[in-house]
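The structure under discussion is supplied below as structure tokens; questions concerning it will follow.
With one protein chain removed, the remaining protein chains of the complex are shown where they sit.
Presenting chain A:
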Amino acid sequence: MSKVKELPGEAIVTAAQAPSVRNSLAAYVQRVRGGDMGSLPAVLGLGVLCTVFAVARPSFVTAINFANLFTQGAAVTLIAMGLVFVLLLGEIDLSAGFASGVCAAVLAVTLTSAGLPWYVCMLAAVLTGVLIGTTLGTLVAKVGIPSFVVTLAGFLAFQGLVLVLVDEGTNISIRDDVVIAIANRNLAPWLGWALYAVCVAVFAAVQLRRAHNRAGRGLAADPLSLIAFRVGALALVAGAAVFVLNLERSRNPALVSLTGVPIVVPVILALLVVWTVVLRRTAFGRHLYAVGGNAEAARRAGIPVDRIKIMAFVICSSMAAVGGIVAASRASSVDPNTGGSSVLLYAVGAAVIGGTSLFGGKGRVLDAVLGGAVVAVIENGMGLMGYGASVKYLVTGSVLLLAAGVDALARKRAAATGLR
């Protein structure tokens, strides 16, 4: 290395990137102005929506409603997390909603008619998702049918499949305690705090370790101030959330106590971490971005493009299965409309509102969570305002269009400023 250090190129390669809180902020502002807004619209939108609803309906800012937001948005968020993988390739999966319905129906049928234990039934549901994803992915990657058409066909066919599974329209109710607990029970308050402490500690440890390793190699590392800022921000936001969720939210605490973090929250968090690591830190994730950015370049680099595409659809449909399980748990039943009506559009909307591009190559799993929060707030807030389904659909449709418009305009702007 010492020989290399003397070369004139070295200093200039690294000089400009020494990051600090201020430099990072400046770089972020520059990115946003260049059209790469990431999840900024989602965060701002969330702020505006929450303020409006809080002012219009004080009941919006109660502990019970805050907890409701999580259980209401969970299924859509989970489906959206899977959709991010397909959207990253520049493809679309219109069948994800009814795929979740099919998987939920499989869960319900195996639980009730077959009477199998809950873990077998959940595994069956997720495997159904894997099978659906493999089929869709193979048709898109190997046969070469546009994903729009394949998944539109799936959208119709799965609707029929759900009907077959639930015997032409009966409502199968679920009584298994474990399945019902997912969306209807809460962690004990102490467990919520313990989970919080572990999350913050692990986040801080990972950040510090990375900075330490990079500094040891002489690479530009994040300074302590920046890491402290990130860890502090996470600790503050998550701490506030845990605190509110641990408040008593029962109408009649003497009769039944209702406190704690809903169980879906750690489920979403765990999947968020897993998929983020897969996307950001594994070769598979890197190749997924590469295929979405420039499939021909990926192919020439020896990346098995077809296999990557199939995997993306498998992940998408499996996450739809997880979403279906949560939806079934929340409703404690499965009927022909599970995963139907607006679920798919809400999920696509969540991913896009969060900042995942419909053009491929840009997006994070976190986008789906942020966008899912926006969708949940809209649905919940409009409900509290007393608007019916008509207004809800109109507003959500407009928000989806707005998000896609922001995405397209950001792309144009980025092209104009030379950032893409």
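Note that in this section a residue touches a chain if its C-beta (ideal position, glycine included) is under 8 Å from a C-beta of that chain, and two chains touch if they have at least 3 such contacts; residues count from 1.
Please note the rule applied: contacts and distances are computed from a predicted model.
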Hidden chain of the complex, named as in its UniProt record, picked from "Acyl-CoA dehydrogenase", "D-xylose transport system ATP-binding protein", "Anti-sigma factor antagonist" or "Macro domain-containing protein": "D-xylose transport system ATP-binding protein"
Residue among A:V164, A:V178, A:A297 or A:A416 touching the omitted chain: A:A297
Of A:R249, A:K309 or A:K362, the residue in touch with the unshown chain: A:K362
Those residues of chain A which, in the complete complex, touch the missing chain: 1, 4, 7-10, 12-14, 16-17, 213-214, 217-220, 277, 281-283, 286-287, 289-290, 292-294, 296-298, 300-303, 361-362, 414, 418-420
